[in-house]
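Only one protein chain is missing from this complex, and each of the others stays in its spot.
Up next, chain A:
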Amino acid sequence: MNEAFFYFLQQLLNGLTVGSTYALIAIGYTMVYGIIGMINFAHGEVYMIGCYVTFIALTGLAMLGLESVPLLILGAFILSIIVTSAYGYSIERVAYRPLRGSHRLIPLISAIGMSILLQNFVRVAQGARDIAMPSLVTGGVTLGNEASFHASLSYMQIIIFVTTLMAMIALSIFISRSRTGRACRACAEDIKMTGLLGINSNAIIGITFVIGAILAAVAGVLLSLYYGVVNPYIGFMAGLKAFTAAVLGGIGSIPGAVLGGLVLGVTEAMTSGYLSSQYKDVVAFALLIMILLLRPTGILGRPEVEKV
């Protein structure tokens, strides 16, 4: 096996790492859209809050004398998930529920307002400058001959793959097997009808926001550990990319969001690797336009049924 192959492998791994985190955030967009047909633009900010909680949790736990890295990370996951779900639920309660039943564009504006509010709230509370921490997980495995160009897979990348995979499996079991999951699917089919059949659709919508927030928190913990830097503005960029991934895969479809995230991540890495990082976003968005031209509902999206 030669250098060119390992270079390709390296870029593929880089792309899949970024792509898995896009996928985690994209699920939040796609699930909310699937049920209430609205884009939750504040979702990127929920991810950003997940990152901040990770930083605070890690520092706090370390100050309490916890030294084991796996326990620290576990603690960060638990705290980040709890706090971020509270945010996800409250956002729905405060910004969207009072507007239920109004015109489609109104909650959209409310979402943008929420996004600005959260961004500035964190900016005031935590400062506008980058906060950084040292890498907790270092090292990795080498693939290929050490002497020439070889691909390397860091332990952190492995953690990202495994965690993302576990989160996806857990989500699909929840959606396909549990009672609440079935109610979620029913709401996505026809929210009025499920209401008539005695399911509390408001509660189901609340749960959807919480699930989205949990996955955003998972992405927040993983990316905080991976990059080690956070500032109040990261939510915007991450949200934009994840939203693109969701649209690419077919908004409303959960496997679509995952596929869209991975495709977007790999496209970006390959463009940087073989063309120029200057054209990374150009190629990614050109791909989005192409796919939407050929399949207007995205890769795995189902055709929109006009509800009468």
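The definition used in the following text is that a residue touches a chain if its C-beta (ideal position, glycine included) is under 8 Å from a C-beta of that chain, and two chains touch if they have at least 3 such contacts; residues count from 1.
One rule holds for everything that comes next: contacts and distances are computed from a predicted model.
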item: Name under which UniProt lists the unshown chain, selected from "Thiolase domain-containing protein", "Zn-ribbon domain-containing OB-fold protein", "Glycosyltransferase" or "Branched-chain amino acid ABC transporter substrate-binding protein"; value: "Branched-chain amino acid ABC transporter substrate-binding protein"
item: Residue touching the undisplayed chain, where the options are A:Asn2, A:Ser102, A:Asn120 or A:Thr138; value: A:Thr138
item: Hidden partner chain, touching residue among A:Tyr7, A:Tyr89, A:Phe174 or A:Phe285; value: A:Tyr7
item: Residue among A:Thr30, A:Thr164, A:Thr208 or A:Asn231 that touches the chain left out of view; value: A:Asn231
item: Contacts of chain A with the absent chain, listed as residue ranges; value: 3, 7, 10-11, 14-15, 17-18, 128-132, 134-135, 138, 149, 152, 154, 223, 227-229, 231, 233-234, 237, 268-270, 272-273, 276-278, 280-281
